[in-house]
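Every protein chain except one is present and positioned as in the full complex.
Entry: chain A
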């Protein structure tokens, strides 16, 4: 099971956190500090796994961002690497060659996509296409609601003129 997902920039800034196991607020910031210290300092040629507090943290660097997932000892590390890649590919497709700035300004979108990929710390969908389809359907729902709202406010504005 994936206990949490972390996205940390090379400068140690947190870009996304998702906790599937209960960690108190204080504990969360401690975990982030501890792990980013360990992971950011690892050399480029080393393996992508760090043993930490009886768990394993699988991380992978994409450009300036480190994607980290914490898993149990007996989980398949190579598969988790594949899940990370899967997520990155979906993000890439959604944003069109994704960069760190996309994830900063549209952090909620990154969360929505992650929620279509993982629930309860387990993989939900192996098809990138399906994820993209579900996300765009939901985005359309939001757009439609926005248009409706603006048209209503237009009507109100005109009526009160």
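We take it that contacts are C-beta pairs under 8 Å (C-beta built on N, C-alpha and C of every residue); 3 or more make two chains touch, one makes a residue touch a chain; residues count from 1.
Simple rule for what comes next: contacts and distances are computed from a predicted model.
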(Q) I want to check something: the complex is missing a chain, and I'd like its UniProt protein name from "Phosphoribulokinase", "AP-1 complex subunit gamma", "1-deoxy-D-xylulose-5-phosphate synthase" or "Monocarboxylate transporter 13". (A) "AP-1 complex subunit gamma"
**Q.** Contact set of chain A toward the excluded chain (per top definition)
**A.** 14-20, 22-25, 29, 43, 45-51, 76-79, 81-83, 85-86, 104-105, 107-108, 111-112, 115, 119-120, 122-130, 134, 137-138, 141-142, 145-146
